[in-house]
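Below you will find the structure I want to go over with you.
Every protein chain except one is present and positioned as in the full complex.
And now, chain A:
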Amino acid sequence: MTTPAARLFSKLDGLFAVYKPQGVHWKLVRDTVETNLLKVVNSCPAPPPRCMVQFQLLQSGDCSSSNQLTVTKSSLPALTDHPLVTGPRFHKIRVGVGHRLDAFSSGVLVLGLGNGNTALESLYRSHVTREYILEGEFGKSTDDFTHTGRVIERSTFDHVTNDKLERVLAMIQGANQKALITYSQMDLSTQEAYELAVKGLLRPQDKSPPILTGLRCLSYKPPQFILEVQCVNETQRYLRKLVHEVGLELRTNAVCTKVRRTRDGPFKMEDALTRHHWTTEDIIPAIASFRRTTRKIRKNDSYRKVVKQSDSTTQTQAQTRTSTCKLESVNQEKAGSLNPSETSVDAKQF
C-alpha cells in the first residue's frame, strides 16, 4: 500500500524542460519549481496520527469514596504527530538543472526531478548539440558584449553587406569544423569516421572548448542581425563573444542584444513550460511525455560506458604488456651488466 505522497513522488521522477525568462537567475527558476512542488506534496493527506493510550482517574470516585477507584482507558491521537508540531513533512525535492543559462539569456532549461538527476549526467556526457538564436547589433562594443554594458567603442557599419556577413560566418564555421574533427578523436581515414561525418554526427569525445557545429544568418536588417547557432560545450558568454568577434571581423563593432536557447539536445522549445505552468499539474504530463527520451539518454550513456570500458581495458592491457616487455628487457640488461657469465651461459643455452 502506498501513500498519496509516495504515488506523487513516483510521478515526479524524470526530465522536463522549462522556458527561463530573461533577467532571472537559473537558481531562482529551480527554487520556484521546487517550492511549487513542495507545496503540493506537503498538502497530500498525512498518515493518521498515532494514538496514545491514557489512563484517566475518574474524579468523582476519587472524592466520594476513596476505596472505589476507577481508571478509564482512552486512546487519543498524540499531539506529537500534529502538523503544527511536526512542521511540513518534506523540506526538499531533488531538482537538478541541466546545461545552465545565465541571467542575461533566456530559453529552454532542462530540469531533472528525483532519479532523473542521473539522466541529467548522462545528458551532459552525451555532448548533444544545443541551438541558439543570437540577436546582435552593429555599431558599438561594450565591456560585457551585451547591449546594456558600458560602451567601449563606436564605429560605422555602412560597409557591412549581407554577403560579407555570410562570408565571415562561413569562415568561422570552417575553423570550428576543423576543431571538431581534432577533438572527435576519429581516424579520418576509416569508413566509420566517414559515415559519421556524412551524417554530421561527429562529436567531441571528452572535454573540449566550445565548438560551433552550425552557424548561419537568419536575417540582416542593418544594424540588427539574427544568427542561428548549433554548438557543443558552449557558455552564453562565449556566444556573446562570438557576436563581438563577428563584428571585429567585419571591421566594425557588434553587441549582443539577446541570447535565446531554442533547443537543448532532444528538448525543444515547443515542449518547454512557461512561467505560469511551473505547477505540478503541468509538470507531471511534461515528465511523462519525456519519459521515452529520458530512457534513451540513459541507454546511450550506459552503452557508451561499456564501449569506453572495453577500450580502456584493451589499452591498459596493451600498456601493461609493453611495460612488462620493458621490465623484462631492463632485467635482462641489469642481469647482463651484473654477471656476464650467467648471460653468457644463457646465451649458450639459447
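Assume a residue touches a chain if its C-beta (ideal position, glycine included) is under 8 Å from a C-beta of that chain, and two chains touch if they have at least 3 such contacts; residues count from 1.
As a working rule, contacts and distances are computed from a predicted model.
Student: The complex has one chain missing from view, so what does its UniProt entry call it, picking from "Transcription termination factor 3, mitochondrial", "H-2 class I histocompatibility antigen, Q9 alpha chain-like", "Thioredoxin" or "Ribonuclease P protein subunit p30"?
Tutor: "Transcription termination factor 3, mitochondrial"
Student: Which one touches the absent chain: A:Arg7, A:His25, A:His82 or A:Arg154?
Tutor: For the chain that is not drawn, the touching residue is A:His82.
Student: Can you tell me which of A:Leu8, A:Val128 or A:Met269 touches the chain that was removed from the display?
Tutor: A:Met269
Student: Out of A:Met52, A:Leu188 or A:Val307, which is the one that touches the chain we can't see?
Tutor: Checking the options A:Met52, A:Leu188 or A:Val307, the one contacting the hidden chain is A:Met52.
Student: On chain A, where is the contact patch with the chain that was removed from view?
Tutor: Residues in contact with the chain left out: 19, 21-24, 52, 54-57, 66-67, 69, 71, 78-80, 82, 84-88, 106, 260, 269, 272, 274-276.
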